[in-house]
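One structure is given below, represented as structure tokens, and several questions about it will come after.
All protein chains but one are shown at their positions in the complex.
Right after this comes chain A.
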Amino acid sequence: MTGFVDTDQLVSWGRVLRARHDLARPAFLDELPALLHAGAASTGKVLAGGLRRSYGDSCLNADGALIDVSALDRFIAFDPATRLLTAEAGVSLAQVLACAIPRGFFLPVTPGTKFVTLGGAVANDVHGKNHHGAGTFGRWVRALTLLRSDGSHRELTPEDESGLFAATIGGLGLTGVIATVTVELQPISSSHMATETIPFANLGEFFRLARDSDAAHAYSVAWIDCLASGDDLGRGLLTLADHAAEGPLEVAGRQGPSIPFDFPEIALNRYSIAAFNRLYHYAGAAKAGRRVVSYDPYFYPLDAIRNWNRLYGRRGMYQYQSLVPPEAAPEATREMLRTIARAGTGSFLAVLKTFGAVASPGLLSFPREGTTLALDFPNRGPETLALLSRLDAIVREAKGRLYPAKDGRLPPDLFHAGYPAAERFAQHVDPGISSSFWRRMQS
């Protein structure tokens, strides 16, 4: 098949799932229609992908064709007056920042890594620490172009009445190939962040603190020591932040060390994870208070270590991110933390955040009002899967949902329960496009 190369063992970010693909990496937008056509005609299923930061199977298309758009990384236009940036879908958030910061602008919403593409940010309707005020990334998308496998070419805006725009935002790349994205940036007067860290002793305190302080700050997120139990259950650190009013407009270009190989699994065990969590808690508590830091360590601490996912060893890891509605949040979150503490397999970084009431624009957008908990677990096989199933039961009971970009094993029934718009969404799926995730949800 012209333009595609047989590539075995393509791996997603969690490094648990590997699959064979016919892979193409076009350099120009004008190559996309032919590749989409050829891929759909020969394998019957094509998927476009970016920097493969999704952890599970939503960015894989096992035994199908994958169009890697990461070389479609050109800016098209930027107008400081309207704040609208238009770019090819393969432009990474890191590149957007490099272009925007010197001009006094910033991403409207950013996830915890800058190594995702604009197309990926749209397809997963990513969220960030400012969800309570800004909502999801998709809320700031003003236009996008979508190529369909029938050769058609759609210009979509939020005013689109066909439902295709709403299906494409958070649509996991299934509605067509996202070719270009227009997003509204936010003005900043400094690339520094004014942060404040407040330790909390337990979950009850977290909910009180978040309720009282989120509204006054653009960004808010909490880290939880998920191995603490008993009276300490849910102890952690809440970090509030705003773009600093004064300071330089500096692109942080530092590239840290890389993890060159898979760590031996023994490196991450309950003792090392517990020790890390304890250390992080006390170091954080000691630094509690106000600081001014560059945006880069604030938003992207893990980007400083390239291939940090290899820390979890050859068998990889699961990331598990749940969302439970406000009324069920305190009890469900407590129950999940109790379950994890009991299992003792621990998570390096447990992140807790209260989502605001801002509506998400996508039919399959993950964020909605409630509390989200994100956890990393080294893959220990059946033992880990059993723990995740116990967490599933809590999420199901609380009428919550899981983030498809994350774990790669989200059970179909929990997906359909959590995303009531999934049936409406399915009508917009491009018949030539599919993914490992989507096929699993249909089974």
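Methods note: contacts are C-beta pairs under 8 Å (C-beta built on N, C-alpha and C of every residue); 3 or more make two chains touch, one makes a residue touch a chain; residues count from 1.
In this section, contacts and distances are computed from a predicted model.
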Chain left out of the displayed complex - its UniProt protein name, from "Phosphonate ABC transporter, permease protein PhnE", "Aspartyl/glutamyl-tRNA(Asn/Gln) amidotransferase subunit C", "Transketolase, N-terminal section" or "SDR family NAD(P)-dependent oxidoreductase": "SDR family NAD(P)-dependent oxidoreductase"
Touching the absent chain when the full complex is considered, from A:V11, A:L84, A:C99 or A:A417: A:C99
Chain not shown: contacting residue from A:R20, A:R74 or A:R439: A:R74
Absent-chain contact - pick from A:A27, A:A275 or A:A357: A:A27
In chain A, positions touching the absent partner: 3, 5, 7, 24-30, 71, 74-78, 99
